[in-house]
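My structure is below; once you've seen it, I'll send some questions.
Excluded from the complex is one protein chain; the other protein chains are retained at their positions.
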Amino acid sequence: MNLALGIAGIVLGLTACIGGLVAQVVGLRSPDRRELLTSSRGFALIAFLGAVVSVLAMQRALLTNDTTVRYVAEQSSSLTPFPFDVATMWGALEGSILLWALVLAGYTLAVAQRFRDRLRDPLVGWAMLVMFAVGIFFFALMLGPALPFQSFDPPPGFDGPGPNELLQNHLLMAFHPPMLYLGYVGFTVPFAFAIAALVTGRVGEGWLVETRRWTLFAWGFLTAGILLGAWWSYEVLGWGGYWAWDPVENASFLPWICGTAYIHSVMVQERRGLLRVWNLTLLCATFSLTILGTFLTRSGVVESVHAFSNSTIGPLLLSFFALIVVVSVGLIGWRGDRLRAPGRIDSPLSREGAFFANNLVFAVFAFVVLLGTVFPLIVEALNGDRISVGAPFFDRMAMPIGIVLLFLMAVAPVLPWRASNAEVLSQRLLWPAVGGVATLAFAVAVGARGFWPLLAFALGGFAGGSAVRQLVLATRRLGWRGLVGRTNGGMIVHLGVIVIAIALAASQSYLREGEFQLEEGQTARVAGHTMRYEGIRIVERDNRREVRARIVVDGDEVHEPRINQYLRTGREIGTPSVDVSPRGDVYLSLQRYPGDDDPTIGLRVVVQPLVSWLWVGGAMMCLGTVFAAFPGRRRDPLSPTSKPVEVAA
Amino acid sequence: MSSSAPTQPVGAARPSGSGRRRTTLAIAVAVGAVGALLVVLLATSPQGERSTESPLVGGLAPDIQASDTTGEEFRIDDYRGQWVLVNFFATWCGPCKVEHPELVAFSEQHARTGDASVVSVAFNEQPSVVKEWFEENGGDWPVIAKGNGGFALEYGVVKLPESFLVAPDGTVVHRFEGGVTAQGVDSVIEALSSQAGDS
Partner (left out) sequence: MTARRGIWILVGVAVVVLLAVGTRREPTGGNSDDRLFAIAGDMKCLQCVGENVANSQAAIAVQMREEIRRQMAAGRTDDEIFTYFADRYGPRVLLNPAGSGLASLVWVVPVLVVGLGLLGVGMVFTRSRRSATAATATADDLELVERARRVQHDPDTDTALGSDLG
């Protein structure tokens, strides 16, 4: 029953997308068939319903542990607790494609709904066409190599192994992938409009402004998804870190880099019509990188904790990526003449100049991350050597880039459009500079040392001062409205980024760790903290047995890092325990519990300052994104230049 | 109202229409070429696990010199003139237990001809535990349970079980990742012997 429903839903979705595509093609070809374009709403609705039916069928199978569905038999188990069985849907390849299809169909329907009065416009028509085309790809994938609904004949008494234990340790697993997908898939929308603008040649109209909130929405979710992934990595994996520059982490980071560059650069196009080629390129790059990321996760080409088992899906995803790149590059090259800007960047010392520099820095960042990720493959293809490019490379590259970005964050908000001079800058940046020095002095006073982290703190203070200055000016003029709207929301996001940058600098540079073999009553010491081991306690749960070590941190906090023994598979996975405080975290990981002849435990302790600031900064970024999406003052979307919003300081 | 009409009078110069088109085209082609290279690279890269050659292959086998579980002194150099299968294992390792009968078969088969031996090196184990395990599971060849993981590091052992085939001249000739089969080792010995015979 679930099988039939599931497959029916997918077929329905695929047929609807094909129908929608055909209707769009016919309607766009002949001007007297324009009415056909309005059918996209109906087709989008049917596609969405198809996806919903499939997802509900899968969820029903998971929640009832219907092992006649092969996916459930292989991925889930009767012992899997709620809500991890819900989350099991996206724990493996086929189910993750199903989730992707659901989100994509949802976005397609939302676009059709939002633009329902303009469906006859060829630009919107082409956008819907692109979205249906992408939908066809993903629904077809599910009917081919990634079929989630295959039948299985369970032998009597069969119970599946359950999801990978790492995916059952923490509730965040339930949220991390859906958020990421809302981000990834969300970029399909501005991409579709970009293609539509290129094809129709109408590259100068306000389509960018129209899709701004969609892009912001997708970007916000991608940011949240990445940060949740980092938090999950920290809380679950037991190594005390949050970002490993793992190839698949990089694959999610690359679209984020391009997306961030885009949401800044598009402001220049709105204001002055410049940087059109940049913006189109960034959008197409963002979307194609999401497909590339999907490919990297699902083929076996790079090793990763995220890698799903490889299958024939790899070549198909790679071909789709190639197709997108060819189409994007081809269209942009073809439309080169229409992308001429009505003006140019008059002076590097201007808001446009700063955003242009911003584009360059982000482009370099994306290039470096991509290079590092595929470099082992390049070397292997060229001379057969197998080398590794890991965190040391990426950290070393990211540091100067981060420093430059902090500097830009400080300077850009105070730069006027068109041109400026040192006089204006020295006036506007005075207080932020004082803020930077104050931050630096404070850091040195509390004992922070090291050139790079101190420079990061100083620039963080500088940039923070600039953002605060902007907010103060805006609230002085507009009251509470000074906190919402694009610029002000953006400043709050910047503050979040600065908090994260400071947290990164501190936790990476001042990390102290140690490994200890402790007997009961013994104490370990790291970086001024004491950890006393007091004994073992066993807790039995439905699907696992927990061996918990009682550790008293600094005399009063009790923590229990544990090793989980999973009953179904016999595997042992640890869960760390973290003592969180604003000043820093004490991260405890149980490596080994006492054996028959060895009463000691193996305890790993990592002391990292300011880690919790990462999550605070992340929350600020998300809050700022919400504020930024708040409607600002009404502005004529077709006018390329608008009245200045800022007053002189 | 068309979008491509400039909204400001022609003021500052910029490349003419065709010139601008050429620049964009050139950049587009360049980007496209890089993209194509990337796709080709990813398409031709091997997917999934692939075993690696050991950097030790072709060189002299790292020395193993310790007393085995019976107390006798073992030196790998003593075994020049015959093939040696150096097997790294642990008693808690499942696949090691699975491959063990194959090692027993291999050892017994070549004990008759005297042209190949097995030596087992335990990874981080108590000698008494290892001795007991061998008594339970059989196997009559030198077993080293000293030196903790030092020998494993010398040989670049990544996972257990792993085995290294050492030729009669003392050089490492092959690395077996995972469990071995008697036939598998035999075929490698045959292939390498005939190669040496031809040259």
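To keep things simple, chains are lettered A and B as they appear, and every chain counts its residues starting from 1.
Quick note on the criterion: a residue touches a chain if its C-beta (ideal position, glycine included) is under 8 Å from a C-beta of that chain, and two chains touch if they have at least 3 such contacts.
Given the structure is predicted, the values throughout are model-derived calculations rather than measurements.
Although one chain is not drawn, the whole complex shows that of A:Gly225, A:Gly333 or A:Gly372 it is A:Gly372 that touches it. Checked against the hidden chain, the listed residues A:Arg449, A:Arg476, A:Arg541 or A:Arg583 yield one contact partner: A:Arg449. Shown as candidates are B:Ala33, B:Leu153 or B:Ala191; the residue that touches the absent chain is B:Leu153. When the whole complex is considered, the residue among A:Arg41, A:His176 or A:Arg202 that touches the unshown chain is A:Arg202.
Remark: the residues of subunit B touching the chain excluded from display are 1-6, 10-14, 16-18, 52-56, 62, 123-124, 148-150, 152-160. The missing chain lies against subunit A, touching residues 28, 31, 118, 120-123, 126, 199-202, 238-241, 244, 246-247, 303-305, 307, 335, 337, 344-345, 348, 356, 360, 363-364, 367-368, 371-372, 375-376, 379, 382-383, 385-393, 397, 426-427, 430, 433-434, 436-437, 440-441, 443-444, 448-451, 454-455, 458, 512-515, 574, 589, 591, 604.
Assume only the chains that are shown with their structure count from here on.
Taking the mean of the C-alpha atoms as each chain's centre, subunit A and subunit B sit 35 Å apart.
The touching residues of subunit A, counted against subunit B in their complex, run 201-205, 273, 277, 281, 295, 299-301, 310, 314-315, 318, 321-322, 325-326, 329-330, 332-333, 336-344, 374, 377-378, 380-381, 386, 640. On subunit B, the positions that touch subunit A within their shared complex are 3-4, 6-8, 11-12, 14, 17-18, 20-25, 27-29, 31-32, 35-36, 38-39, 41-49, 52.
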